[in-house]
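One chain of protein is taken out of this complex; the other chains stay put.
Read from first to last, the chains carry the letters A, B and C; within each, the first residue is number 1.
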Amino acid sequence: MTDAPAPDALSHDLTSRDTYRYWTRDVVRFQDLDRVGHVNNIAFAVYCETGRVEFLEHVMPGSVSGHGVGWVIVKLTVDFRAQAHYPGGVEIGTHVLKIGRSSCILGTGLFKDGVCFGTAESVCVYTDIKASKGVALSDEHKAALQVYA
Amino acid sequence: MTDAPAPDALSHDLTSRDTYRYWTRDVVRFQDLDRVGHVNNIAFAVYCETGRVEFLEHVMPGSVSGHGVGWVIVKLTVDFRAQAHYPGGVEIGTHVLKIGRSSCILGTGLFKDGVCFGTAESVCVYTDIKASKGVALSDEHKAALQVYA
Amino acid sequence: MTDAPAPDALSHDLTSRDTYRYWTRDVVRFQDLDRVGHVNNIAFAVYCETGRVEFLEHVMPGSVSGHGVGWVIVKLTVDFRAQAHYPGGVEIGTHVLKIGRSSCILGTGLFKDGVCFGTAESVCVYTDIKASKGVALSDEHKAALQVYA
Partner (left out) sequence: MTDAPAPDALSHDLTSRDTYRYWTRDVVRFQDLDRVGHVNNIAFAVYCETGRVEFLEHVMPGSVSGHGVGWVIVKLTVDFRAQAHYPGGVEIGTHVLKIGRSSCILGTGLFKDGVCFGTAESVCVYTDIKASKGVALSDEHKAALQVYA
């Protein structure tokens, strides 16, 4: 996994809705709340997964099946930017920050009522799951990702 | 909590959409899947909570705050009726099966793509949370619940 | 699944530690707490799963793999008997309440600091997962379950 690009110099503003062209919807569940009635930190990571998986399945159908060759997350960075409350919907924007030989970095923005309450970067490696080894992305794969870069 | 009605002789068909006049929406999350790619049994209980809390807050605002006097679940019965799959939305119907002195039984139907994949009964007691003691429902409360019985 | 035994006339006291000869351990996670700082209702169902899966794997190794023929839960009833708090361990007792042709009913007791805070009954069907059809338990299977009845 040495070819995973470092998440540096990624100059996009992940807190701005304008950054995103791919959107996923989730719902704040009562179950997502912590002891103070705020959305808890784990739920932020779940919303990120919701957006990441739907996006990767959209650009490369079948690539999150968990079998054969598919995407594996190797690093997740979440910035908790504001409190979020129940009830209501979550809008999850996904943007491709970087495309590597066998990996990509996705940027995520979490929005509720128009406010960005969290952002994230996910380093994902396209992996031969049994061999636990990165697999080069084809030109078609790269082009499909590039649409959202 | 001795006044909690027993969930017997509840003759409504919880698998039928016609039973429900109150609906809540949730979303099947990738995180809800088990090792076979089906919605796992815990997620069924979470969807039931989603519907139950929204319903109780709708008919008695503030009653699920967790402070003062509010609803506490004392018994949950879930029937796992079919497999449910990712992705898609979940429609959650809530129906009042029984109203007691300080309690109620809610019936829940979980639907995806028009198919009922689970039903549940929740015995809820209106409780003085600090004293851990049931509190009689007012006539107004009972009338608000009765609308969905 | 018509041969699933009804959970009636199950005269065991699921709130007593003496009922159980099979024990599993879990831990109350900070993540299990609700808005009042109590263990939330979903966590009760998770602890039940923890005990149920470990027990079924113990008596019939490989039977919860999710592939081929294995156990599927068709009904779960949870009684929320007391509040449980963070931090600390959970002791989960499992007892076989009934053995059917292709099913069993497991009784579960959840204990913390010696106090029973929840009990449950799980109706499980031994199932050909692809065909979604019950499969008769062998005499060996029944004998393995009977040890804990």
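Quick notes on this one:
The criterion applied here is as follows: a residue touches a chain if its C-beta (ideal position, glycine included) is under 8 Å from a C-beta of that chain, and two chains touch if they have at least 3 such contacts.
Bear in mind the structure is a predicted one, so any value in this text is a computation, not a measurement.
Checked against the full complex, the candidates A:Lys75, A:Arg101 or A:Lys142 give a single residue touching the omitted chain, namely A:Lys75.
Listed residues B:Gln31, B:Ser65 or B:Gln83: the one in touch with the omitted chain is B:Gln31.
Among the residues A:Ile42, A:Ile99 or A:Ala149, only A:Ile42 touches the chain that is left out of the figure. Touching the missing chain, out of C:Val46, C:Ala82, C:Ile99 or C:Ala149, is residue C:Val46. One chain of the complex is left out; on chain A, the residues touching it are 34-36, 41-42, 45-46, 49, 65-67, 72-80, 83, 129, 132.
Mapped onto chain B, the interface with the missing chain covers residues 31, 33-37, 40, 42. Seen from chain C, the chain kept out of the figure touches residues 25-27, 29-31, 46, 49-50, 53-54, 64, 87.
What we mean here is this: only the chains that are shown with their structure count from here on.
With centres defined by CA atoms alone, the chain at the far end from chain B is A. Because chain B and chain C share one sequence, their contact can be compared position by position; here over half of the interface residue numbers appear on both sides. One simple way to say how far apart two chains are is to compare their mean CA positions; for chain B and chain C this gives 22 Å. Shown for chain B are the residues in touch with two or more other chains, namely 46, 49.
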